[in-house]
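Excluded from the complex is one protein chain; the other protein chains are retained at their positions.
Then we have chain A:
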Amino acid sequence: MSRRHIDIVLRALPAWLVPLAFLGIIELAMRASSIESDGLALPSQTAAALLGLITDGEIFLRTAETIGAIAVGVPIGGTLGLLLGVWLGLSPTAARLASLSIELFRPIPPVAVIPLMMLIYGLGIRMEAAIIAFACFWPMLLLTRDAVLGVEPRLIEVARILGLPRRKQITKIALPAAVPRIFTALRLTLGIALIVAVTTEIAANPIGIGYAIISAGLSLRPEVMYAFLVWLAILGWLLNESLIAMHRRLFGAAYGDAAT
């Protein structure tokens, strides 16, 4: 077969074949080595466990808990980050005054605030949402600030010359020009939110997918643990794909391509 034919075949291959082939290789390798472990499971066992979790509905219950916390945390952290980001983007004085505080608090890992949030909110969705809000606040703030700073300065200047009040400068000029980049920030933020939610559940909060993963691991059901991990990957992919689709729909193909 010539190089050209190989190229044609490779181009025709769908992307989903790669993870599938990877899992197939793992299955064969594990069977060949007859490996036995409390922490490993065959991909085929994992697939059966995933099917079982879908059939009995447990996976949807756990997903609803995780998504519920994200649905509360992201709007809170995201909105606060967005508002502050717009302000810092428009006001050089505010940006200068806030810069030290931002750089001091931003590096704090969200996981490090778990004990504090647990004392304030106790176990459950409120604690998890508060940690997610904390984690989402910073990227949203910085990316929004940069998005506003990236707005063509002459647009703002013209608005000032035209005598547009401050509020209208924001709503008519700065925000519309920055929205596509803010949407990209939202995509990034949602990815972070999913990671933080699951980490919080694994570390401390007895709800959601993370809790299901750690519980399955401790009760010697590795196939269930991996089934939830696979589901988490599917969930993350679905979340990203739907946001890209939304991005394309809202801002057109050019922005959509940039988003991918």
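Operating definition for what follows: a residue touches a chain if its C-beta (ideal position, glycine included) is under 8 Å from a C-beta of that chain, and two chains touch if they have at least 3 such contacts; residues count from 1.
Note that in this section contacts and distances are computed from a predicted model.
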Next item on the list: For the chain that's not shown, choose its UniProt protein name out of "Ferrous iron transport protein B", "3-isopropylmalate dehydratase small subunit", "ABC transporter substrate-binding protein" or "histidine kinase".
Entry: "ABC transporter substrate-binding protein"
Margin query: For the chain left out of this view, which of A:32, A:104 or A:218 touches it?
Written below: A:218
Checklist line | Selected residue (touches chain absent from view) among A:12, A:119 or A:161 | finding: A:119
Item checked: Chain not shown, touching residues in chain A -> 37-39, 115, 118-124, 203-206, 211, 214-222, 224
